[in-house]
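For reference, the structure is listed below as structure tokens.
The other protein chains are all here in position, but one chain of the complex has been omitted.
To keep things simple, chains are lettered A, B and C as they appear, and every chain counts its residues starting from 1.
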Amino acid sequence: MQGLEDLYREIILDHYKNPRNSGQLDTPPAHRAEGYNPLCGDEVAVYVANEGDKIVDIKMSGQGCSISRSSASLMTVAVKGKTVAEARDAIRTFKNMMSIHEASLGAEAEDQAAPADLRTLGELAALQGVVKFPVRIKCATLAWNTLSQVLDEIEAGA
Amino acid sequence: MQGLEDLYREIILDHYKNPRNSGQLDTPPAHRAEGYNPLCGDEVAVYVANEGDKIVDIKMSGQGCSISRSSASLMTVAVKGKTVAEARDAIRTFKNMMSIHEASLGAEAEDQAAPADLRTLGELAALQGVVKFPVRIKCATLAWNTLSQVLDEIEAGA
Amino acid sequence: METMTTQETAAAADTLDVAKIRADFPIFDRHGEKPLHFLDSAASSQRPIQVLAVMDEYYETTHANVHRGVYGLAERATAQYEESRGAVGAFIGAPDPSREIVFTKNATESLNLVANSFARGILAPGDKVVLTKMEHHANLVPWLMVKDQLGIEIVYIDHDADGYLDLDGLDAKLDGAKLVSLTLCSNVLGTLNPVKEIAARAHAAGALVAADGAQYVPHIATDVQDLGVDMLAFTGHKMLGPTGIGVLWAKAELLERMPPFLGGGDMILDVRLDGFTPNELPYKFEAGTPPIAEAIGLGAAVKYLSALGMEKVRAHEIALTEYALGRFEEAFGKDMVVHGPRNPLDRGGVLSFAYRDVHPHDISQVLDQFGVCVRAGHHCAKPLMRTLGVAATARASLYIYNDRSDVEGLIEAIAATRSFFG
Partner (left out) sequence: METMTTQETAAAADTLDVAKIRADFPIFDRHGEKPLHFLDSAASSQRPIQVLAVMDEYYETTHANVHRGVYGLAERATAQYEESRGAVGAFIGAPDPSREIVFTKNATESLNLVANSFARGILAPGDKVVLTKMEHHANLVPWLMVKDQLGIEIVYIDHDADGYLDLDGLDAKLDGAKLVSLTLCSNVLGTLNPVKEIAARAHAAGALVAADGAQYVPHIATDVQDLGVDMLAFTGHKMLGPTGIGVLWAKAELLERMPPFLGGGDMILDVRLDGFTPNELPYKFEAGTPPIAEAIGLGAAVKYLSALGMEKVRAHEIALTEYALGRFEEAFGKDMVVHGPRNPLDRGGVLSFAYRDVHPHDISQVLDQFGVCVRAGHHCAKPLMRTLGVAATARASLYIYNDRSDVEGLIEAIAATRSFFG
């Protein structure tokens, strides 16, 4: 099962079994958005509490597979305490990592994640193996797309 | 072109080029129905003047191919002066002749036209060759189905 | 619903020669290197060479557009297309196939046709339509759309924890209803619904009955007259046919009353700039160039199934379901939960399951490494997922080319999920 080892890295399984920042925040003051994966029924809710442009707290809840749950958990760790702009950078970097496959299928290659970016991803790099399993990319990006919506809302409200 | 000689018998071409009973009758007192062949756009109108259950006059008008026009012309000759019941017999006999092909395709074989019936068809038997050209059966039966509608109307009104 | 005993069916099952059947399906040799345990026929079946060959032969010797051509090719193409209509009609016991079988692109279009046509010409605002809570989205979303557009009322029949419909309050639900539309076999629970009884009670209450046979017709000898329904939708790709072909059967007198759905070529008698006159049955409902080769392919598929014998197909699936349920119990005990009825006679060969708390996506992913293909997700039945209290299930489904070795392959692969998910 060597293929699967690439997908189910230890960090991923750890975040799946012990999700960080799991739960909810009161809205308001926090902001909230929901994401669905229509292919599999996975759902995620992302809660963000901000002070100005700083993400002071973040929680996520929902149902999903190991990839979608661990990606959500890793995401919360990656952006907690960051600014909205930094979080947007992280989203971009992460989605670029995930789009390598789509790009090779002919989609436009936007600004490809440079290796430097990948290094800044830290633990998130564990999700890189997902790219080899195209159907699971939607699992991995679900929470990130949802975070993006919350950030839109925060900036719209600001 | 031996196949075509079966279709385009001389009687047929004669009735096509010199249609009998072509024209219209005033409605009322005459009855009228229209038929379409949606496959080719052919149209026919059949007019019947009756006295009681006797068809005292019949006319047909419209547009169509040699088969549909000649069949309409032959039909008017066949039923003019007949009773409604006799005309219905002629319709049945004619449609049976035309359904030999359909029957062989698996449709139900109703009451097959006996050879005796075919003899009573007289000139109409010239249309027998149409059976070998299934698409044209609808051309041949168009006027007959339309006559059937006129007779329905006459009997409903009576 | 079933009359055979399990013993009888097990005996009959021995007569379906799976090895011989598999030899007809090129994909088992050609898909790749691993052995293929294809357990996803409820999503889409595979096709035997007999079906592919008929379609190729059609394209290579006969193709022309149907219904409108006088020349020989067009005439032969039309005859083949119409013969398929007859064969498909005969397969479900339609009394008058040449008028009652409408070819569509899939079961979904068939069900949309029913909903839209009813909305246009039969239902009025406030009218009641009865569905079940286990419907596939294909028999749910079209009605939700009609509800939005016309303001009808939708009432749902519940089901119990084992997946049986709850018919207790049925008469109240049927009271004043215009239509009951329900699945013959749940694509998640496998439940074979008591359609004969429901149809009888619906008719007594003055309601019509539409049946979604997508998971039923491929697996169980179907006789629309015996079932007592007024309409039946099903889909070619789940019954050895090609993609791109579906069927709606309905009683001729009902089709006569139903206004057309799609507009275009072939479905008209006459068109003027200000209106049109619909064509005769069934063409009134077949707008545009139909899926000709696909209809012919479906004709070949029902021929293949009939040659096997649908009684044997069903018996084979009952026996294999029974075997699978027993083996799951042995291998996993309480770690594995199979949704739906316990009794194999009450269900189709659809086995939705949960294994420990491993997410269905992860199960399916690990299984794929073993060449075991199962579906993971909501199976287009989100409301049912909610009543089951899950977001998704894994689903293994059985068909004529599956045997015990597939069940064993499945069990081995499920066990392997533990290496990741403890």
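Everything that follows uses one rule, which is that a contact is a pair of C-beta atoms (placed from the backbone, for glycine too) under 8 Å apart; a residue touches a chain by one contact, two chains touch by 3 or more.
No experiment lies behind these values; they were computed from the predicted model shown.
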{"item": "Contact set of the excluded chain (shown chains only)", "value": "A, B, C"}
{"item": "Hidden partner chain, touching residue among C:G93, C:G228 or C:G265", "value": "C:G265"}
{"item": "Contact with the hidden chain (one of C:A79, C:I122 or C:L144)", "value": "C:L144"}
{"item": "Absent-chain contact - pick from C:H31, C:H203, C:R327 or C:R356", "value": "C:H31"}
{"item": "Interface with the unshown chain - residue positions in subunit C", "value": "26-27, 30-32, 36, 38, 40, 43-44, 46-47, 52, 56, 59-65, 68-74, 104-109, 111-112, 115, 120, 133, 136-138, 140-142, 144-145, 148-149, 154, 156, 235, 237, 242-246, 260, 262-268, 270-276, 287-294, 361, 364-365, 367-368, 372-377, 379-380, 382-383, 386"}
{"item": "Hidden partner interface residues of subunit A, rising order", "value": "36, 38-40, 105-107, 133-136"}
{"item": "Missing-partner contacts on subunit B, residue numbers", "value": "1, 3-4, 7-8, 13, 17, 39-43, 63-69, 133, 136, 139"}
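Keep in mind that, in the parts below, only the chains that are shown with their structure count from here on.
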{"item": "Chain contact topology (line, ring, star, complete or other)", "value": "line"}
{"item": "Distance from the mean Cα position of subunit C to that of subunit A, given in whole angstrom", "value": "37"}
{"item": "Distance from subunit B to subunit A - Cα centre to Cα centre, in angstrom", "value": "75"}
{"item": "Separation of mean Cα positions, subunit C and subunit B [Å, integer]", "value": "44"}
{"item": "Sites on subunit C at which at least two other chains make contact", "value": "none"}
{"item": "For subunit B, residues that touch 2 or more chains besides their own", "value": "none"}
